[in-house]
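Written out below as structure tokens is the structure these notes cover.
Missing here: one protein chain of the complex. Every other protein chain is in place.
Each chain gets a letter, A, B and C, in the order it is written, and its residues are counted from 1.
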Amino acid sequence: MNGRPLPPSRDLRLVHVDARERQSVVSLRGASGPSFGGKELAICAGPCAVESYEQIVATAAAVAGAGANVLRGGAYKPRTSPYSFQGLGRDGLAMMREAADLYGLAVVTEVLDPRDAAIVAESADMLQIGARNMQNTALLRAVGETGKPVLLKRGLAATVDEWLLAAEYIALTGNEQIVLCERGIRSFDPSTRNLLDLSVVPLLARRTHLPAIVDPSHGTGIAALVAPMGLAAVAAGAAGIMVEVHPDPASAVSDGMQSLTFAEFESFMESMPAVAAAVGRSLPKRFAGATLNAPPPS
Amino acid sequence: MNGRPLPPSRDLRLVHVDARERQSVVSLRGASGPSFGGKELAICAGPCAVESYEQIVATAAAVAGAGANVLRGGAYKPRTSPYSFQGLGRDGLAMMREAADLYGLAVVTEVLDPRDAAIVAESADMLQIGARNMQNTALLRAVGETGKPVLLKRGLAATVDEWLLAAEYIALTGNEQIVLCERGIRSFDPSTRNLLDLSVVPLLARRTHLPAIVDPSHGTGIAALVAPMGLAAVAAGAAGIMVEVHPDPASAVSDGMQSLTFAEFESFMESMPAVAAAVGRSLPKRFAGATLNAPPPS
Amino acid sequence: MNGRPLPPSRDLRLVHVDARERQSVVSLRGASGPSFGGKELAICAGPCAVESYEQIVATAAAVAGAGANVLRGGAYKPRTSPYSFQGLGRDGLAMMREAADLYGLAVVTEVLDPRDAAIVAESADMLQIGARNMQNTALLRAVGETGKPVLLKRGLAATVDEWLLAAEYIALTGNEQIVLCERGIRSFDPSTRNLLDLSVVPLLARRTHLPAIVDPSHGTGIAALVAPMGLAAVAAGAAGIMVEVHPDPASAVSDGMQSLTFAEFESFMESMPAVAAAVGRSLPKRFAGATLNAPPPS
Partner (left out) sequence: MNGRPLPPSRDLRLVHVDARERQSVVSLRGASGPSFGGKELAICAGPCAVESYEQIVATAAAVAGAGANVLRGGAYKPRTSPYSFQGLGRDGLAMMREAADLYGLAVVTEVLDPRDAAIVAESADMLQIGARNMQNTALLRAVGETGKPVLLKRGLAATVDEWLLAAEYIALTGNEQIVLCERGIRSFDPSTRNLLDLSVVPLLARRTHLPAIVDPSHGTGIAALVAPMGLAAVAAGAAGIMVEVHPDPASAVSDGMQSLTFAEFESFMESMPAVAAAVGRSLPKRFAGATLNAPPPS
């Protein structure tokens, strides 16, 4: 009776699948850098929050070694409670940049305030709009106007159409380098932190030319579910994944329960190529200019 | 099994019910102005968006005549689609202020961008944080810092605890003049636009000293349901209501389907005193300094 | 965008509001018995489960004394766990009937198995279909075929249309003595056990001629919220309420957290007449043939 999906909004103009001849590919740091939407997957990994120089460098080394090509990490953290750690701000941005450069990674990090967009764009390769801000139109515009690639996470209770209309806000600034990220939505079942909605992966491919990745860490909230759901995401056609990795999840200042250890991430990455190949994709090749053999920071 | 409510977050410090000796009363325009949380209800009414001077003045006249004491209306509109009307901005603010002054009403209006908080605070009596921005921490802080009373709408998928923690962000700026507004949450049933969660009214009274009102217009999305749900809200203990009223709902640029005509609003207000009296409340007395007999604007 | 309610299903034939000239009134035990949908409210109260003769008689006495006219209680209990108390079965039915007769109450109780419908119909005045069985079509038909009035609770995730189509299954047996009962639906917020959807009360009045009542006990799961939400239900236009009352909620075998004590129920009933009067309704008059002065059972 109400099973028939609604027709997509007519206001999906720039981001609609019919607006371009083919699916878009969004690249970071030039054509030889990490890309979203091509044959190679984008593997974004790193801690929930940048906590210290040592933490972010060690994590960058580990995830680069295991096959990631984008370093994720929060310098400005959107926390439910004002008493929770709010991030290291500009210091965190600098640490992340340095860690990424040491190991040939690109950087994606969240922006919370339109007044911070320009500063974050100076050091990061991709600006993230978090789930809580998916319909923060002032922020969508400010981030779009930096001209940097944007990672737009789905809101906690956003329909696919609302999500794509948020992307349309960004696209209207003239910046169509937008990647969508499914990260779980609200549900009645407390078994998992959020409910990872993988069906949006093939659904989005029919509605928009924008590439989509999946974050199984926020999507489940449980470290043991990250690898199977990451594989499932790739099997469903995702252009990449975003995973939380921490040197010591038990002591993480946030999201420890859903973070993988270095060993767990490495094991996960080892299981990925076969699934990727089964759907015509592959892990990213080593990023041009990577300096994996750089001496560890003192 | 999972029916037992969770204990409230320990991070509810300033807004927790135990943080004050009694329930708070938030007043606009001084002690003789509209208040939220006292014996008198706050009746906020007006159009979804300020569309023109004629529209807002006519609406102000009608709602004041029927018993409202606060004029609502959007000058900056948070729209799902970037192609929808985004509001008249500063011009809209000025029109609203003038219309409210003509008829002795206070003004509540939404802020979307932290960079606009100061300018809105110059003309409005109460700043609204909309549902989509409930966890926009930059905006919560900017609005709190204006020192003006704040109306904090519940997010579309926010738990009560998350909502109160958003209020705590505002309170931490030193501004505890916060009123909560239930406006419906996301549900699986397309019968109504949102699912109005009236149970939060008595639940909030046990968790926080902040007053709470209810918006049955957004909460149901159907004009015919606004009056019965407004009465139900008051019976449940709400400190007031917020209702969309438009001179001609069928031609409204937004939310026409849920807006009341002047006659419908007047009829609704006539049914209110008996229910209010049954739970120990009353409609607001005429606002000091009101000029209801002012000549209609030419 | 998706805020417009869907048109009601064309398959709502017998129960559609246009299928009868006026709203239906469903009466128990003849025209002088409790009725649902008239000027008088139906007040259904009693324990979650019949636990013993003493418990049900004491509760019947208390709720009748406070103004209830229908005794509720479960003899066959639908429990999430097979290890939870499953009810006293036929013995429970007999105890309930006797307790109700002593104090002039009608009896409503749940049926779980189509093979039990006839036996329950012998002793009860109204057969309840619980939320978990709202789409148990075999049970809907079996209960309808007894010819007894039916109380149809809304499923935990049922849309209004699905609920009305379940009623249509019953009506097709030739039995249109159906009362709908909103008892809360599933939500993401663990603050309450279920999410009480009071908006369905005025919505149903526009879609069906069947009367609707509200169960704020299951609807909230928290005893302190029962009275305010019961008053709100009546203000919204409900034809009655169903409330859990227990001699000693702390020792109840089920649902103790949401059950009212006798004193709490009495206090709640004292607050009801003013709200009922405000919307043109009244508490039930004493049931014809009631024997409230019967000696307490030894």
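Assume a residue touches a chain if its C-beta (ideal position, glycine included) is under 8 Å from a C-beta of that chain, and two chains touch if they have at least 3 such contacts.
On a predicted model such as this, the values are computed, not experimentally measured, just so you know.
Considering C:65, C:89 or C:114, the position touching the chain not shown turns out to be C:114 (whole complex). Within the set C:136, C:192 or C:217, the residue that contacts the chain not displayed is C:136. Screening A:86, A:192 or A:261 for touch with the missing chain picks out A:192.
In the complete complex, the hidden chain is touched by one of A:118, A:232 or A:253, namely A:232. Residue positions on subunit A in contact with the hidden chain: 1-6, 80-81, 157, 159-161, 185, 187-203, 206, 219-222, 224-225, 228-229, 231-237, 257, 271, 274-275, 277-279, in rising order.
One chain of the complex is left out; on subunit C, the residues touching it are 2, 9, 11, 13, 78-84, 112-115, 132-133, 135-139, 155-157, 161-162, 165, 168-169, 172, 185-186, 190. Residues 1-2, 6, 9, 159, 161-162, 186-188, 190 of subunit B touch the missing chain (whole complex, contact as defined above).
In the analysis below, only the chains that are shown with their structure count from here on.
Comparing each chain's Cα centroid with the centroid of every protein Cα atom identifies chain B as the most central. In whole angstrom, the spacing between the mean C-alpha positions of subunit A and subunit C is 49. In subunit B, the residues touching two or more other chains are 2, 80-81, 157, 161, 185, 190.
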